[in-house]
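Of the protein chains in this complex, all but one are displayed in their positions.
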Amino acid sequence: MSAEAASPSHWLAYPLGLARRSPTFVVGLGIVLFFLGLALLAPVIAPFNPTQSFSYEVLQAPGGRFFFGSDGNGMDVLSRVIHGSRYAFGIAVPAGLIMVGIGMPLGLLAGYKGGWLDEALLRTLDVLRAFPTIILALAVVAATGQSLVSMVVVIGLLDSPIFARVVRAEVLTLRSSTFVKAAIAVGNPSWRVMWVHILPNAILGATAQLPMRMAWAVRISATLAFIGVGIQAPTPEWGAMIRQGAEYVITGEWWVALFPGLALMTLVLGFNLLGDGLTDLLDPKRRGVGK
Amino acid sequence: MIKSFSKTIMLVIGMWATLAVPVVAQEKTLVMAMSATPKGFDPDIWVPGQIEAAVNLYEGLTRYGTRTGGNGKPEVDPSKIEPHLAESWTVSPDGKTYLFKLKKGVRSPFGNELTSQDIVWTYEKSAVQKRTGQFMRTAARIDKVEAISKYEVRYTLSDANRIFLGALTLHLPAIFDSVEAKKHATPEDPYATKWLALNTAGFGPYHLQTLQGGQQAVFVVNPNYAFKKPYFTRMVWREVPSPATRVALIRTGQVQYAEQIPFQQLTALRADNSVKVESVPGFGGATVRMNPRYPPFDKVKVRQAVAYATDYAAIGEAVFLGQGTRSRSMLNSPIAGAVSAYKYETDYNKAKQLLSEAGYPNGVDVTLEYSTNWWWEEPLVLQMQASLAKAGIRVTPKRIPSTEMLARRTINVWTVPFLTHLTSSFVPDPSYNMFLTAHCRGSSNVNANCDAAMDKLIDASVVERDQKRWLALLEQAQNLQADSATFVETFLPGTHEVFAACMKGYVWKPHNRLVWKDLTCAS
Amino acid sequence: MGEKGALIAKFLLVRVAVSVPVILGIVFLTFMLIRVGGQDPVAMLAGPMADEAMLTALRAQLQLDQPLLLQFANYLFRLVQGDLGVSWQGGIPVWGEILHLFPATLELVLLSVGLAALIGVPIGLRAATHPNGWFDQLSRFGSLAGFSMPTYWMGLMAILVFFYILRWAPPPMGRLSMEVVAPTVVTGSLLLDCILAGNWQALGSALAHLALPVACFTLLAAAPMIKQSRAILIEIMNSDYVRYARANGFSKATIRKMALRNAATPLLTFLGMELTSLLAAAALVEYIFSLSGLGQWGLNAILLGDFAVVQGYVLTLALFSVFIFMVIDLIVMLLEPRR
Partner (left out) sequence: MSLLSVEDLHVHFIARGINNQLRTAKALNGVSFTLEPGQVLGLVGETGAGKSLTALALLGLLRPPAKVVAGKIQFEGQELGLLDHPGHRSPRGKSITLIPQSPKTSLDPTARIGDQLIRIQREHGQTDTAKAHARAIEMLGQVQIPDPVQRLKAWPHELSGGMAQRVLIAAGLINSPRLVIADEPTTGLDLTVQAEVLDIFKRLVTANGMSAIIITHDLGIVAHYCDRMAVMFAGTIIEEGPVNQVFGAQTHPYTQSLIASTPKHIAQHGFASAVGSPPNLYDLPSGCVYKDRCPKAQAVCDTRLPTLDLGPGHRVRCHLPNPYS
């Protein structure tokens, strides 16, 4: 073990160390950044306009003019997959913000104050846990129209209590720690204790969970689209594309459903890996021992 | 590790299952992959799967004749009405009273013979239920139904009309075996509607043997059927909700018929020699309709502009994949009296010119609402959006749940300004069809397509008994409708039934459902 | 045992008392949500030939024209008497359908969750005993891949490969092939009925039809199992009592047995949660493999706006979840000396 690794100043040292420490984090981050790049550069990269239909070139096999082939409406699958990443992030990021916006304070208060608020949160969680999310999402989306905005709001709201539970768990462990008791003993008002002492520490654990919840958001929006409730054609959303492609799978036009399915799975996997890696890095106990 | 684990399990089970399959008794069974098991069998109550079953369980007093079509195959001839459960009938000079003589020895699976009592009982039942059966009675203008003797029934009509005999070909209102049905009547349900909802008692070729909701329904041949015995003695109706799975089943020969196969699959299936696709244009047209009560569609020039700005060629290719036939009027053959009244062709300049004349020089913003009742709605809306944009008509597609669409397009509700709809009806009679779609009181009138002159023409055609004058009225009405341009006529999607290769004998019927008794298998 | 019995009775009472408001909350939420959702079943029921008058008559007949709260009160009143109303698709009582269809879903879910536990826990254990070893990284990656795989897409691909191309799996159209005579329904679960009836041929066919859906569903259920059991077991492997056991020279097998014994209760609680969330996911697997379970019936009702059925479906899931939590917590209470 005596060989000295790359000298500390070498710029590669830091990422390599990270990669060795938690490969899942690096792979996850790589995938998410790749799709983020796709989303940002979509109009530039995509060979065709995603909703432009070539009436005379329906269901063309991959290769040739359409790299990933064309779908039932004669639209290029590759462009639609690329633009689909915009919708994935378009849902995941704002839904994530809503989750944090509502979940964080809710979890903080419930964890710190306890009492009826904590009880209320737990009961809503019971209801949510026993409730098939498909129905909740369906009804609300149907009521508010099937636009992207209503989708994001529904997913964000649906998930905030779950996110709040994560924050609450963090806060509960912190609340019993000595430095918090000391802060209270010194006479800090409760909001200061929460804001200054507990929140910064709770944020760490919570942010590790955020990518997992964003993965869930992308997946649930695609499931809703697949059932035929979420975002519909012609918007290039992966779930809707899989749904349309589903029928073609058996008659041999496998590419219509395969590529959006792969894209959806890889991005959701990327988010999950990122979250898992993040929890590992931030949580010393579970860090496991280096080689 | 998981992969190989599940693979070996399936291998073992797969082998084991096939070994143990017994030889099915000599019955000829036809297996159908349907989207859902029927939720009821009473033709008066519309529920999913009811019509597909009822057309094979109940039959009418009359039936349409058949002729050899252009491709040499038998097809229905709507101009000829032949006797069926009724042996013969006489008509009074004023065309208002019909006296039917029933065929003797017609028995239901329960052994009861068909008598005039059964006919009277069915109309009484429809009157109580006030549902689809009752509607047919008003459409055919039936006033009274009386049993004269055991085998004679007299119909009195409120006024002579051409729809009546055609209406009697239908399974609706169904001729029940009232003797059997009465055994299940109860004080609060005198016409045994509850029993008839989930059981069958009629004089048709088949009747229900078992029903396992959500899984499977089995129908067997009526041993006492009065006409030629069907080839298939046992029909197994399997519920397979996913279309992709249905396609897989028909292509691997596991089933002999698959229902509601997505249109885009047809080209691939035609190329597959283990499958036979029977296509018939039918007379239902895919249309985009405008409601004159909502601006900008209140101006006829705007409506005509939309008709001109529609890219018919692209719709034919991208939506119907070259397999539809162009719709030339609100009535299409084989309906008698159909003329090609709809003369609009794609012409963006004319559309723009009409728009500016109507007061919209820089185009107009509209919302085109569609739902999931028919597969072609979504791709058609996409094509309309693309082509109309070229004439400055900016369309925003909006998808609404099918139940909401059903509610908002009902007569006198009419709150959908711009929507997609299929012209369809059970009876191929021109007057009846025009009554349905273009008359103020027509139940399939979904876009307030209501105009006094048109109503007058249609009412006249219904009672007009002279053939020449009748055809003239029909032509006039179709031209009036085309000029009003409240319908954008695109294509007839046609009916495409997918069978196993060995199947023969399919004849398309106006109710557009599969008739099991005609089918045979040459394997 | 007296003291123990009293303890259990008290626990059950408290739990039932607590879950009544939760169930009520769910029933109310579903009732309101579907009606808000723009779906109007009356038009569908009246049929294509309906006109205005028929619609209003039907609406009155089904009491849909009354204010929402009054409708809810009626529904609740009938619910208390065990009348779940009638499906508008065919006038079939909802309660009967639930009894008829729920065993099929249960069969699929319980079999899959069981298999997932059998696969997940050992993998979790192996990963925990060698943290950050190659197996640990691989299992973490595999479990996350399982998390990310959309169920419906996996089902489709499975049918394409195993049925359509390889012909290993039987045709995905129901729970039993046609040639086989179905056993008399006793428990509703096909497998049990076959065994009870001694009808081995039907059992073979039923198992063959269940193989692919269960395989897909097991993958879906195994992902969280692996992740959770790994987390629990890592914690146990780093605990003081395991270190002490090692110091005492215990064999690997004894340590593993001890670790599993300690992991039993947290895993059981997690299993309970998994079971309830998978119940809802079963709908998609049933849809694709036409297994005609409760999920397929519920999903179809949601899309068609068949209110009574949707409410029945959600209520069943809610009741089942509460029941599962109660049973699991009870087992944990009995198993767990620490409390």
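Think of it as A, B and C in the order they're written, each chain with its own count starting at 1.
Here is the rule we go by: contacts are C-beta pairs under 8 Å (C-beta built on N, C-alpha and C of every residue); 3 or more make two chains touch, one makes a residue touch a chain.
None of these values were measured; they are calculated from a predicted model.
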Among A:Y14, A:Y56 or A:F179, the residue in touch with the chain that has been omitted: A:Y14
Which of C:M32, C:A245 or C:L319 contacts the chain that the document leaves out: C:A245
Contact set of chain C toward the excluded chain (per top definition): 239-241, 243-251, 254, 258, 261-262, 264, 336-338
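The definition used in the following text is that only the chains that are shown with their structure count from here on.
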Overall pattern in which the protein chains touch one another (line/ring/star/complete/other): complete
Pair of chains joined by the greatest number of C-beta pairs in contact: B-C
Chain A and chain B: spacing of chain centres that average the CA atoms, whole Å: 46
Centre-of-Cα separation between chain C and chain B, whole angstrom: 39
Chain A and chain C: spacing of chain centres that average the CA atoms, whole Å: 24
Touching two or more other chains - residues of chain A: 142, 228, 246, 249-250
Numbers and ranges of chain B residues touching at least 2 other chains: 242, 244-245, 248, 251, 401
In the complex, chain B residues that touch chain C: 2, 5-7, 9-11, 13-14, 16-17, 19-22, 24, 29, 31, 33, 36, 38-40, 45-48, 130-132, 135-136, 194, 197-198, 212-216, 236, 238-242, 244-245, 248-249, 251-252, 254-255, 400-404, 406-407, 410-413, 441, 443-444
Parts of chain C lying in touch with chain B, wherever the complex brings them together: 37-52, 54-55, 57, 87, 89-92, 97, 100-101, 119, 142, 156, 159-160, 162-164, 167-175, 177-180, 200-201, 204-205, 207-208, 211-212, 215, 218-219, 222, 287-290, 292, 296-297, 300, 304-305
Residue ranges of chain C in contact with chain A within the complex: 19, 21-22, 25-26, 29-30, 33-34, 36-39, 131-132, 136-137, 140-141, 144-145, 147-153, 156-157, 159-160, 164, 227, 231, 234-235, 238, 273, 276-277, 279-280, 283-284, 298-299, 302-303, 310, 313-314, 317-318, 321-322
